[in-house]
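For this depiction, one protein chain was excluded, whereas all remaining protein chains were kept in their positions.
Take a look at subunit A:
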């Protein structure tokens, strides 16, 4: 997806759509920055502020990470603070557990979504439950950064959306930024958190740009707070991470071509899930579509749709629909455009939200997920 869409999304960062407030802010300290640069700055600021913060992973040293998110950190803070590890994800996370047991605050980089799976046992059996199994005596202040999602033409095993696995693991926070400001703020919050955070970085937004400076107070949103990126009245698009720019584009197209005024909610945090923001929006609009790249079956959208159904039943004009990746292993890059949710697929779902009330008139609604 285009960086242009990323830029338009990044205009609204304050927890609500507020372009007017945005314009009033002093511009002096702000300059164009990519999401990768904002993440790098967040790591740098965390390392500088807290000597217990340690970055470790594959190629995070001299190379600066394959996405350059750790660029310059080893040079600035030394090999003990930003460490190139052996190529072994379970070992990286397992040693991070021991470091956390001794009072350090490790920030672990998994090189790609699908390369994080060897660390899964450490994550599920130890990271997520160490606080619980020791009755609070051993918290796990570990941040696991995972570049995720498709849309970058990556070959096999470089484009997975693995959030559902992590969401299904009690004891983990699962966070994913969609804007440059959130990337900085959420990562700072994640590193400062005494709970383990799975920090999912949308790969295709690494190079999205926005005018931004880390000093902006609104750039540090609390973990667990969703925000309305576009206010609307007709229906709510609930989304996160790499799908946010697509939803924003869809909302603009809907307003232009169809006369629908769509609200767009960016979850930012999948666990904890900000139910109140979503419920408030859907009760107001009466219609909802959940949008994400990962597979639909037993995916995040199922949980979201169920909760919306439970709490908004009497306000809904139509069943909650999901637009997601197909239930297939991630496709070859030359075919990924058919797999990833796009503007047309989102608008098609919106069009099926029973605007004509044919359901109540006895007609058959078009079923299906997409």
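Keep in mind that, in the parts below, a residue touches a chain if its C-beta (ideal position, glycine included) is under 8 Å from a C-beta of that chain, and two chains touch if they have at least 3 such contacts; residues count from 1.
Heads up, the rule we're going with is that contacts and distances are computed from a predicted model.
Student: Determine which name in "OB-fold domain-containing protein", "ATP synthase subunit b", "MaoC dehydratase-like protein" or "Pyruvate dehydrogenase E1 component subunit alpha" the UniProt entry assigns to the undisplayed chain of the complex.
Tutor: "Pyruvate dehydrogenase E1 component subunit alpha"
Student: Any idea which of A:48, A:63 or A:88 touches the chain not displayed?
Tutor: Considering the complete complex, A:88 is the one touching the chain left out.
Student: Considering the complete complex, identify which of A:272, A:309 or A:331 is in touch with the unshown chain.
Tutor: Result: among the candidates, A:272 touches the missing chain.
Student: Among the options A:134, A:233 or A:351, which residue touches the chain absent from this view?
Tutor: Residue touching the absent chain, from the options given: A:134.
Student: Which subunit A residues would touch the chain omitted from the figure, given the whole complex?
Tutor: Residues 54, 80, 85-86, 88, 90-91, 93-104, 106, 118, 121-122, 125-126, 130-139, 170-171, 173, 193-195, 224, 271-276 of subunit A touch the chain absent from view.
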